[in-house]
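Moving on to chain A:
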Amino acid sequence: MAELPQAVRGFGVTFATIFKKVVTEQYPEQAAKFPPKPRYHGRHQLNRWADGLEKCIGCELCAWACPADAIFVQGADNQEGDRHSPGERYGRVYQINYLRCIFCGLCIEACPTRALTMTNEFELADNNRADLIYEKQDLLTPLLPGMLAPPHEMVPGTTDTDYYANKITGAVPEQAVQVDAEQVAP
Partner candidate 1 sequence: MTITSDAGSDLTPQVEMVTVVVDGVAIEIPKGTLVIRAAELLGIEIPRFCDHPLLEPVAACRMCLVDIEGVPKPQPACAQVVSEGMQVRTQLTSPVARDAQEGVMEFLLLNHPLDCPVCDKGGECPLQNQAMTAGRPESRFDEVKRTFPKPINVSAQILLDRERCVSCARCTRFAEQIAGDPMLELLERGANQQVGTAVDQPFDSYFSGNTVQICPVGALTSAAYRFRSRPFDLVSVPTTCEHCASGCSLRTDHRRGTVTRRLAWDEPAVNEEWNCDKGRFAFTYQEQGRVTTPLIREDGQLRVASWPEALDFAARGLSAASSHGVLVGGRSTVEDSYAYARFARVALKTDNIDFRVRDSSDEEAQFLRSAVAGTAVRTTYETLEQAPVVLLIAFEPEDESPIVFLRLRKAARGGTRVYAVGPVATRGLAKLSGTLIPAKPGAEPAVLAELAEQVRAELQAPGAVIMVGERIAGIQGGATAVLQLAQATGAALTWVPRRAGERGALDAGALAGLLPGGRPLTEDSARAAVAAAWGVDSLPATVGLAGAELLAAARDGAIGALITGGVELGDLADQSLGRAGLEAAGFVVALENHHSAITELADVVFPVAVVTEKAGTFMNWEGRPRPFAQTFKDALVMSDAVVLGMLAKAMNIAVGASDVAGIRQELGALGAWTGPRAERPNVPAGPVAEGAHLVATWRALIDNGVMQEGEPYLAATAHLVAATVSATTAGALGNPESVTVTGPLGSVTVPLEIGAVIDGVVCLPLNSPGCVLYRDLGVRSGQAVTIKGAL
Partner candidate 2 sequence: MTISAETRDQLRELAARYPKSRSALLPMLHLVQSVDDEVTSEGINVCAEILGITSAEVTAVATFYTMYKRKPVGKHHIGVCTNTLCGLLGGDAVYSALSERLGIGHNEPSADGQFWLEHIECQAACTHAPVMTVDWEYMDDVTPASAVAVVDRLARGEQVESTRGPVIRDFQATEHTLAFPLDGLVNDGVAVDAKMLVGLRLANERGMSAASIPAGDA
């Protein structure tokens, strides 16, 4: 049998492929087609206790653990009337630089209060560097029902130990009064 010209044989491959299943993902139109696996290391989030107080205590262990030096934390003192977390200390400044982050998750392992976890969010692109440094307000989880935005005091009669033992189930009316008062005051 006479051999077909090389060019025609090439088209054969093309022709056959037309009938094969397409693996290309049409991103972003079909983003939902291949969602990340649940354990995917995506954008970080800063969690809250059930009453809305922040879990982050500003200890900087995440920053210490970070091999890429992507995290900057500055702690501060919880003051009377300006409480952001249970206990003495909270993270006043919390930044993650996604230009540096390698999503290794060592920060998550280091976090002593489970304040820092990772979401599956992977759409981290932008057209400038500044916006890729995520600030605390970008990383904090939204308030769920039953949570109140800090600053507010701990649930009356409890201590930070109760928070760490997960004994807090949600904000109580006394805390709501404080938050309302603060919103009115300024």
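By our rule, contacts are C-beta pairs under 8 Å (C-beta built on N, C-alpha and C of every residue); 3 or more make two chains touch, one makes a residue touch a chain; residues count from 1.
Keep in mind how these were chosen: all candidates are chains of the complex that A comes from, given by their letters.
Everything quoted here is computed from the prediction, not taken from an experiment.
Participant: Taking the stated C-beta criterion, I'd like to know which one of 1 or 2 contacts chain A in the complex.
Facilitator: 1
Participant: List the residues on chain A that touch candidate 1 in their complex, please.
Facilitator: 57-61, 63-64, 74-77, 87-89, 112-113
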